[in-house]
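Removed: one protein chain of the complex. Kept in place: all other protein chains.
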Amino acid sequence: MANPDSRPDSDSGPGFRTLSGIPVDSVYGDGPLPGEFPYTRGVHAEMYRSRLWTMRMFAGFGTAGDTNARFHELLRAGGTGLSTAFDMPTLMGRDSDHSWALGEVGRAGVAVDTVEDMVDLFAGIDLGAVSTSMTINGPAPILLAMYVAVAEEAGVERARLSGTLQNDILKEYQAQKEYVFPPRPSVRLVTDVIRFTTAEMPRWNPVSISGYHIREAGSTAAHELAFTLANGFAYVEAAMAAGLAVDDFAPRLSFFFNSHNDFFEEVGKFRAARRIWATWMRDRYGATDERSLKLRFHTQTAGVSLTAQQPEVNIARVALQAMAGVMGGTQSLHTDSHDEALALPSEEAARIALRTQQVIAHETGVAHVADPLGGSHYVEWMTDEMERRATDVFVHLEDLGGGSILEGVYAGIESGWFAGEIADAAYRYEREVNAGERIVVGVNAFTEGNDAERAKLLRIGQDTEDLQLKRLAGVKQARDDRAVADSLRRIVADAGDPTTNLMPALMDSVRVRTTVGEIVEALEGVFGTYVEQAVI
Amino acid sequence: MAPVADRTVPELVAAARGGELRATARLLTFVERGGDLAEQVAEATHRHVGNAHVIGLTGPPGSGKSTLTAVWTIQLAEEGRRPAVLAVDPSSPLTGGAILGDRVRMAAATAAGVFIRSMATRGHAGGLALAVPGMVRVLDIAGFDPVIVETVGVGQVEVDVTAATDTAVVVVTPGMGDAVQANKAGLLEVADLFAVNKSDRPDAVDVRRDLELMLDLSKLTGHGRPDAVARPTIVSTVATTGRGVAELADAVDSHLAALLNAGLLEARREVRRRAEVRSHLEHLVLAASAAAVEAAFGAAADAAETADEPPGVTARRLAERLLTNPGS
Partner (left out) sequence: MADATPVRVVLAKLGLDGHDRGLKVVARMLRDGGMEVIYLGLRQTTSSIIDAVEQEDADVVGISMLNAGHLTLGPLMVDALADAGLDVPVVIGGIVPDEDLPTLAAAGVAGVLGPGSPAADVVACVRAAVAGRGR
């Protein structure tokens, strides 16, 4: 059986040749070439010749044990990284036994209440060998503390851990709305994580600055680009204000974009993102380390583009969107399952989605050449246009923030500007589809076949919730309540002092089996909660 | 207890006076829709009113009125009072629909048990002028006090609705030219109180100065409310932190006390009553004339009769016939 992990080289085997045997170079065209500032054409000279993108499939449902089984399945199927989806109560920092959690435990992701759940989640997986991504924001520092605790209990020291914590709270206020505390203390938590991983976890990405959710909420491609990079600049400003040197942390900032249907718009967006980031990091924030200038990103295909009608057609959409991500030079990729407009992804659909990436990587030949679309008049124009539109947004935010992007982002959140722009774009799109100005295959055109029998869907029953509640009660029963109370007191004290990093107190607290909800409520006592300025 | 749909207006009024929110809400619906039921509600309520302090509050979009109202009403509720808010948002002129966002903007107040009723302007200013006083009466007899009528914007409708209260509060903010806009809209003439919201901004002093200046001018030129008790107070507030809200509440209470002391409250309410009679009369006459025009036009304006003369002449002839013989 062929080994898909080894890349062919030109000295032996078929080398980088077309299907019919024509040898091809690693790049075509003039400079600046891939790997050269401003990295418009890619962050590595050889791009996928040296290393394919990470095929990182997002998974999470039910109890930790359920998701663990899916992780093992994905690793067996050739996945090279893990990505964890948490359920809604966990994302909101609430325990499974909280009244808000009713009906939501384990439904849209895995339920994690205590470090015991984290132990089960990664059972039988060598955390020193895989890279793990965790999609969590409000309570992100707590989940990171749990992950480190699990690894260390298994004998893997934290410095060896590799992975990504989403930990991007700003886009929550703008788009996804899974926030707990107000923006300023939340950004302090983000910088605490950045300081912690910078010092102790050199292989960890402390923030994944995410446009994905902004786009899913309905923004345009240009606004996804602009808001995401602005949030990135905001974290850079916050971390520098917290006393970190830009080149100490910036190399570990990573990004997460959406790949939607308009192929060339997406490619232009990815290319513009790299160019803007490199230029701003060098010229505005004074970064000199090349790694600080290189924008690395994960891509997920656009969940919102999937249709419930003729769901198999989604396989084609996902393939084309994934192709745009690869042409745009992504470092890792999640492909959506075609049944996601109907329910949580089934195992079969998740496998087809992963196979789609493997077809692109190993059969199409697009990975042989870096930035294969570079030099196309249209693609270069689109790249410039994306940059121009993003720049308009940066100028607006600087105005709002009196010269500071961080302050501008706060102002835009508090006034509802971001949410308003996103809602307007979402409604414009719906109207266009409604009016038939935009064709969506199977929805407003080519609808024959919509009644076809549907595949088996994944269901999460009420028994998951019951099981998780029993488990949580058991952990609470067995732990040392006094140690929990002591650890919470320390968290409150440390939270009250903005110069103290909260991570050590969180680490100690999760080890004595304090729950996510208990820690979040303690922090709410200090930070307060956030109520958005609703824009409809 | 029978569902509200199965009860008569007098039964609902009795229940509303006993504090039943659902009955109150249904009566508000009847008044808002207008017509026979609205008249029945008016009949059953008008003798019981007069206990609520009716406050009008308006200001441009984005001035933080809702946040201010939320903080204010929460404080009132904590003091043991029963505030109600009638929040008016514009309807879409094209579709007649509306998105009423005041409950979400005042989420903290709804959570604290403050009664909030959202209403849309439903297209025509006249309808609002008819409905609002009737709805205020329903809230009054249901035991709410104060009743705050909140409108958005600085158009003529907002001015009229705000003016038709015991105490009119106008919210302005720094940096948006609000004071000037308010002046142009005629809000200066009706305001008993100004709240300069977001007054933690550096340019808040400018707004205050603009307002003082314009008030000086209006005094010189003889504008301003004839039934004003004093030069309007200007209160600085920061709704997001609650700063100045207690002062605003005090100023509003003082205004009511001053009206009572000067014997002006009843006078003001009498003016309001007369204005309401006028609104109803206008509404009735307009409706009748519309019907009459329809009838006259349908009967007389056929092609044979009008082809040879200019449209204006035809209209005059029809109007003369209509006015000299209104019964036909």
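Order of writing sets the chain letters: A and B. Residues in each chain are counted from 1.
Note that in this section a contact is a pair of C-beta atoms (placed from the backbone, for glycine too) under 8 Å apart; a residue touches a chain by one contact, two chains touch by 3 or more.
Remember, it's a predicted structure, so these values are computed and weren't measured experimentally.
Interface note: of A:E178, A:E224, A:D336 or A:E518, the residue touching the hidden chain in the full complex is A:E178. The residue touching the chain not shown here, chosen from A:A77, A:V443 or A:V526, is A:V443.
Listed residues A:M88, A:A226, A:L293 or A:M386: the one in touch with the omitted chain is A:M88. Note on the undisplayed chain: of the listed residues B:R7, B:R22 or B:H48, the one touching it is B:R22.
Listed here are the chain B residues that touch the chain not shown: 1, 3, 5, 21-22, 25-26, 28-29, 33-35, 91-92, 94-101, 103-104, 107, 110-111, 115-118, 120, 122.
In the full complex, chain A makes contact with the omitted chain through residues 88-89, 91-92, 94, 100-104, 107-108, 172, 176-179, 216-218, 304, 307-308, 341-344, 422-423, 426-427, 430-431, 433-434, 440, 443-444, 454, 457, 460, 462, 532, 534, 536.
In the analysis below, only the chains that are shown with their structure count from here on.
Listed in rising order, the residues of chain A touching chain B in the complex are 415, 531, 533-534, 536. Every residue of chain B that touches chain A in the complex is listed here, in rising order: 62, 99, 101, 104-105, 107-108.
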